[in-house]
Every structure is written in C-alpha cells, then in structure tokens.
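With one protein chain removed, the remaining protein chains of the complex are shown where they sit.
We call the chains A and B, going by the order they appear; numbering starts again at 1 in every chain.
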Amino acid sequence: MSKQYETVIGLEVHVELATKTKIFCGCSTAFGGEPNTHTCPVCTGMPGSLPVLNKQVLEYAVAVGLATNCTITQYCKFDRKNYFYPDNPQNYQISQLYLPICRNGKVEIETDAGKKFVGIHEIHMEEDAGKLIHDEWDDCSLVDYNRSGVPLIEIVSEPDMRSAQEVIAYLEKLRMTIQYLGASDCKLQEGSMRADVNLSIREVGAKEFGTRTEMKNLNSFKAIARAIEGERERQIDLLESGEKVMQETRRWDDNKGESYAMRSKEDAQDYRYFPDPDLVPIVLDDAFLEEIRKKQPEFREEKMRRYKEAFDIPEYDIEIITGSKRMADLFEATVALGGQPKKVSNWLMVETLRLLKENNMDPEDIRFSPENLAKLISLTDTKAINSSVAKEVFEVMFAENVNPEKYVEEKGLKTVNDEGALRKTVEEVIANNPQSVEDYRNGKEKAIGFLVGQTMKAMKGKADPGMVNQLLKELL
Amino acid sequence: MNILEMTAVELAAAIKNKEVTVMEATEAVLKQIEKKEDEFHCYVTVDRQGALARAEEVQKKIDQGELSGPLAGVPVAIKDNMCTEGMLTTCSSRILGNFVPTFSSEAVLNLQNAGAVILGKTNMDEFAMGSTTETSAFGVTRNPWNSEHVPGGSSGGSAAAVAAQECFYALGSDTGGSIRQPASFCGVVGLKPTYGRVSRYGLIAYGSSLDQIGPLCKDVTDCAAIMEVIASHDKKDSTSVEQQDTDFTTALVEDVKGMRIGIPRDYFGEGLDPEVKSAVLKAAEVLKEKGALVEEFDLSLVEYAIPAYYTIAAAEASSNLERFDGIKYGYRTEEYEGLHNMYKKSRSEGFGAEVKRRIMLGSFVLSSGYYDAYYLKALRVKALIKKAFDQAFEKYDVILGPVAPTTAPKLGESLSDPIKMYLGDIYTISVNLAGLPGLSVPCGLDQKGLPIGMQLIGDCFQEKKLIQTAYTYEKARGAFVRKEEQNV
Partner (left out) sequence: MANIISDETIEYVGILAKLELSPEEKEQAKKDMGSMLDYIDKLGELDTEGVEPMSHAFPVKNVFREDVVTNQDMREEILKNAPGEKDGMFVVPRTFE
C-alpha cells in the first residue's frame, strides 16, 4: 500500500478591475478595439512618459480588501518588477511587493467537508500586460498594447486549501464578493479573472510543506480541477520514484491534460523589485477607509437571509438568484416596481435561465430592464396576454429589451376578450372538426384539448385558453 | 549692441521695443551656430528651418499682442534628453539615434507657450551619464573658453552653446550636478531647481528620483525669468508639486544684508584645487562685505554622498533603460536569433560603455541578495544626508561652496578612471539626494583662463534666496569676461 498524500494548495488570483480607464493613463479599458488603438505614450513605455494612479483602482482594491477581512495598508507604495518580455512595454511591471494595499484577510468557504476559512496573504494592485499574437505567415510575433496598463488586483491566498473542491469554492466566493462590489465582472473565460495554482503535496500528518509548483493558464473551473488532479498525480509519481519536485512555473495544457515547465535560461526569475520613483506613496486615513466601508453592498449571505424572511420563494430560487449580483438586483428592482416576488422569481428561474443557457451567456450579460419585466408581469396579471404570448414577448424582450406594452400593442398580441368574435371562431372549429366533436360527446374528455388548440391557432394565440375551454363546453 | 551678446531678457526687451526682430535674432544665432559648430559641437540637431518658421510665427504673435512675456521671441537650445515633438531626440545615444517623439516635454511646452524659438537639441553625455560630454555617441563637445578642454557634463552641449553664443539660453537636466558643473566649467549661470519644481514629463529618465530640469543662461536675471516660465505643477508627473513662491524675478534684489550663509568646511578639504578654493572664498568675502552673515560649519557625510548616489542612480537607471529593447522605437540590431538575442545585441550595440557600466552596476545592486545591503543602505544614507541639510538650514539661508573640485579638465583625461570622474561630482551630488535647489554662478578664472563656479545651495523651494544672493554677487562682480578682455 502506497503512502497517503495530502494536497496543499494556495492560489494567486488576478482580477481585472472594472474601471473605465487604465491604471496609470487615460486610455480606455474597453474590449474589442483594433490593436493598439487604446494606447498612449504611458502604456507603451515611450521615453519621457510618466504614470499617474487612477483613484478608482485604489478604491476598488480597498473595497475588495475590506470585503475579504483584510488589514488595509495605510502607507503603501508601488514597486517595479523588472523582467524583459515584449508584452511588457517598459520591461518592468508596476506592481506592489513591499507594501501591498491589503494584508491578512480571510474568507469563509463551504464544501461537502463543511465550512472553513481560507486565509488571504495579501492583495496588491498592478498593471496588466499587452497581448502577443503569433503570426504563422511571417514566423514572428505581434504585440498589441491595448491591454497593457489595464488595472489588476492580485489576491494571494495562504496555502489553506486541500482539494479542487475547496479551490473552486474559494474562487466562487471571491468571484461573488467582487461581483457584488462591482469591482470586476470576474469572467474566467474572458480572462478578467485568472487563477494560478500553487500546489505541493506532503504525507498525511507531515508538518513541513513540500516543494511547490506554480501552474498557469487555467481558464475555467474545470481546467483548474483537472490541473490540480494532474499536478497532484505528477508530484506523487515523482516522489514515489525517488525523484524530487522542482520549484518551477508550469503551464497547463487543458486539451492534452498535462503541464510542462516554462523555464528558460534567459529567465533568471530575479525581478529586482524596488519602489517606483515615478509614483508617490499612498497614505490612507481612517476617514477614507470609512467612506469605502460605508459603500460596501449587502453581500450574498445577508441577502439570502433577508430573502428567506421577506419573500415566499423556494430556497433553491434564492440560492440561484443571489448567486449573481445582476440577477439579485434585477429581482429586487422588479419586485420594488410591483412584481409579485413569486412571479418575478419564476421568470428569472425558468425563462431567463433557459435563454442564458441557450445563448451561452452569463447573468451579467442580461440586457432587459426591471421596468420591462414588471410590465410583462403586469400584462399577464391583468390577462391582457396569455402565457404563451407572454413567453414569446419575453424572448424578444430578452434579446432587445423592448417595452412589452408597446410591443404587444404594435404586434396586436392582446388577448381577444370580445366574446362574440371568439364564439364565432369556436363555432367554426366545431363545424370543421366533426370527428373530435363526436369523440368528445362519446366521453373522450381529451378530445376537447385538440379543439382548444385549433381555436387558439385560429385566433393566432390571442385568446384566453380558459375562456375558449368554457365556450367549447357550453356549445358542445 | 551686438545681438549675440544680449542676454535672453535683454533680447526679449529689444524685440518688444522693435529694436530687433525675432527673425533677426534667430538668423544671427543660426549664423553663429554655423560659424562655431565645427569647433565646439554643441548640438546634436540644429533645426534651422523649424526655427525660422517659428521665428516668423512668434513675431506675428508678439505684434498682435498675444505674446508679451520676458522671453518672447528668444531662441533657445534644448538638451537632447527632453522630448520635442517631431524633432529627433537621441539622449546622445545610438539606441535612440532615429527616435522622433510624438509629444513634447512639459518644460519645453511651457517655453513654447512663452514664445521660445527652439533652435535644436544639445549634445550631452549619453543618457546624462558622465561629467564631460565625452560619452556622447555623436562626438565630444568642446569648451568654448578653451577647446582643448571639456565643457563638463552631462549638459555640456547646453552650457557650451550658451558660452559660445550659439543660443541665448538653454535647458539642461541635473541628476548629480549635470547643470551646475558644466555651467561652472563654461562660465555661465546654471540652476538645478528643487525636485518637483519643474515637470519631468517628457524628460527621458536617468535617475527618476534625482533628475530635474533647469536653466543654463548668461546671468542671474535670465535664470529667474526662465524659472518663472518652466516651473509648473504638472498633473502628468506625480512627483511634480504644487507651486509656491514662483515669482522668481522678484528676488532680483541687490541686497544680502542679514542673509545667513554657511560655508561647509567639508567642501574645502583635500582634493580641492587651490585656485578654485581661493576664488570661491573671495566670492564669499564679497557677499560678507555686502552685509551677509558668513560663517563656516561642518555639514558632515559629504564623502558618503557619491557612493550613495551611484547606487541609487545606477539602480534606477538600470530599470529606466530597460525600455530600450529594439521593439517600440530606436535601434534594433540587424541580425539576431530569437527574442533574447535580439534584446542583447540591440542593447549591447546601442548603448555606450559608461551606460552599460551603470546598467550592470544597477542591475547588480538590485539583484536578489544584494538589495538590502546596497540599495536600501543607500536610501538610508540618503535620509541621513537629507537630515544633515535640514539641520544646516535651521541655521543658514544659503550654503556656499565650490561647484567642482577643479576647473574643466582636458579632453580624454577623465574617462580612463571612472571613480576619479565620479569624485568630480562630490559637491553637487548631495544636493540631488536631498532634492534641494543649487545654483552655479561664475566667480573667477584660473591661471589657464578657465572659469570657476560658486555653488549656492538652498532649502527646498528656496530658489529665491539663491537668486537674490547670486544676483547681489553678480552685480558686485561685474561682467564675466575672458582674461584677454579683462584689461581692455
């Protein structure tokens, strides 16, 4: 029987902050611009250019620090991290080593194994690098500095996690917290949240940590889980065969399900950090911290507790709705506009989730407004439209945020409440479907369903099915 | 009066009074450049056409009353480490040999707004690393007082251009004495302002925490007028400060009664040329006669300034100069195998020996295991030096001493022994470490007829005290002319 090993994991999570401009210059952080169109002398490292800190970056960083129970460093500085690489235009990255903005935090996570705290060693502010694109045609690489200087915070955890499940719970927790703060949208696929995994193994019961490796290029929760499993196995194999784990940075290839070392002899891994003389110290007084603290939103746990008391909706719905700040905001705003909580929740839980899934979207991408959802609910409440029309309208609203009242009006989708017109149609249906009529009269209750369907079809859906049913029964 | 002999302020007044046109002044100075450049080589780039076009434009604005300041229409030379939009900016380095900035430095913009005509870019030690202007990749500059001698450095081209009347004034930059020492060697006035006075935006950095732009000019009056134009609070430079006491010309007062002047004994010890010593002490005597309270004191720590400076400046330079990598601008080597080889070859071919020496030293002192022992130690010593000055300024308004231990050395004498060259900065360097203003004003000639400079050091933002003291001295001294002219 081989030895029992424990996996020890710490995470370095990079989060792109939701500022309008870059960390040290007035360039836009918007996605999707043509290469190098969101650049200036500062973020391309032109000689003579100088950085000036975006205040919003600091406020977001402090907000995240407070939300994760960190101590805020009230005298902090930026340092230069020196290394040559083309995506880094100055060949140093402005970051924080000696006096990071936040330290000594913790967040609570919950897994099947129960609740526990994961410590946060520090959070620091830094600038993102540009993008390298490989040009097969000319066998060279091309650099686009649009992302260069986009603000990041790096959240460094303590090595407190022991399984992929805990890692994912921790990441979910961070994501939720940061999304609730509005400090980032935290999308792993798009790279606005990136996690590097530091992993080592040790025999169960051992006190010392083993040698760790750092795993990069993990852009989904699934990839993270697979990489953790893969790296654990690789390290166990090394130890079992009498070899040593090398402290190194490895790159995970999720397609192949394996990692490889990223070392080269030209990378000395000696970053020569020193305080950036172009930037001045940040001194935060208690009043500033208090101001940020006051702006902290109601986080998920509190929200869930409040929903349970205030709204008569299933616990499962509460979990899903509060699982996204966008969803929760939408829910609350729609309810505030008069939507009955149960109905609002239903629209979110059924149709919204279905369409998000079909369109491969996140709740953050929802475009329709609470006003329009409230109007749609009101249209169904007053039976102005029936439920199938409502679903149809919702789809349009989901895609284009149309005003349902106007849309229903324009398209003439209102339920026909004119009994005379409806009676005429029902009579026609009865006349045209003698077989079904006979079946019904012979006791086949189900046959009426077909007749209701035919009537609805003839009415182009704009009838109240209840009323149709009643009329049919009357005329038969 | 010969146009070329006018000071900047005199010329601007003459232009205002329609005695001289901007075009006449510009043409006269361009002609002088043509005549003298072969001998002195003050410039890397002369923008003849740009200057003439600009002269016409400025004249129009003056005529229309849009420009009326004390420097309007005066042609100026800019050290080649300040970005000038559309004009080659090389730092006298091969690695930036073809670099044309797309924006201008804030100090240059301020001058332009005041009606300056930019003549071109002056030669310098490569990336401002040197004290002789001999480390330039584009040839040495010679001292107009004696062309066998260096003009000093690193702003040697700027100082020499003023002395040779190849411009009416110039901008330089000072990281460890690079304005004051060439000013002293070339017999002109130079001021390194308080750190943060003049925006560094657009100044290609050498040692970011020490660099400061300042004027090189013909007299103290010009110095004050130029400072009023270039001093500004620039939001693009985080280290730029809110300005106070910026009415520098109000300090042009001939009065030092009660001014407390301290002479640090440490500045007059071993290594100081006796001729320099006697000239500076004589100047101090003049100020005493004018009513200043002059006394000697011990500043202390002087000999630690140079090692602290070279550690800090080299460390910052090693990082600041990383951006020169052959990718975004400047020199890229012809042939290479892969990325890192391209970096190494471009940089090794693009940088000169002195720059490489400081980059290597700077990389080393920041490297793992040495950061505390060297870099942090130097920053601690910097704190002690600052404290020593703070204590001195409790007692004195101005500290007076020599600018450099000697007058200008001969060409080729200094480069062989770097440490000996570095020792030449002993009286100027601590001023940069402490962020203080320092002014160099000519105070005599040695036997060979080479100029000697006196340095006045003030507390942070006390430039006006320096200007007042220097102005009073200058008036007492009279015109500063060559030996052969003295008896005429």
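Throughout what follows, a residue touches a chain if its C-beta (ideal position, glycine included) is under 8 Å from a C-beta of that chain, and two chains touch if they have at least 3 such contacts.
Here the structure is a predicted model, which is why all the values come from computation and not from measurement.
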Among A:127, A:144 or A:317, the residue in touch with the chain that has been omitted: A:144
Contact partner of the left-out chain, one of B:99, B:248 or B:393: B:99
Which of A:113, A:206, A:246 or A:268 contacts the chain that the document leaves out: A:268
Identified contact with the non-displayed chain, of A:28, A:104, A:403 or A:433: A:28
Candidate in contact with the missing chain, chosen from B:278, B:348 or B:391: B:348
Sole contact to the chain not displayed, among B:327, B:439 or B:466: B:327
Positions on subunit A where the hidden chain makes contact: 19-21, 25-28, 33-41, 44, 46, 52-58, 77, 82, 84-86, 132-135, 138-145, 251, 264-266, 268, 270, 272, 275, 277, 279-283
Subunit B residues touching the omitted chain (full complex): 98-100, 102, 195-196, 209, 235, 238-239, 241, 301, 303-304, 306-308, 310-311, 318, 322, 325-332, 336, 338-345, 347-348, 351, 353, 356-357, 359-365, 367, 374, 376-384, 386, 418-419, 422, 433-436, 460
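In the analysis below, only the chains that are shown with their structure count from here on.
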Euclidean distance of C-alpha centroids - subunit A vs subunit B, Å: 55
Subunit A contact footprint on subunit B (complex, rising order): 82-83, 89, 91, 96, 99, 101-103, 105, 200-205, 207-209, 235-239, 315-316, 318-319, 322-325, 327-329, 339-340, 343, 363, 366-368, 371, 375
Complex contacts: residues of subunit A adjacent to subunit B: 41, 44-53, 80, 82, 84, 86, 89-92, 143, 266, 270, 272-274, 277-280
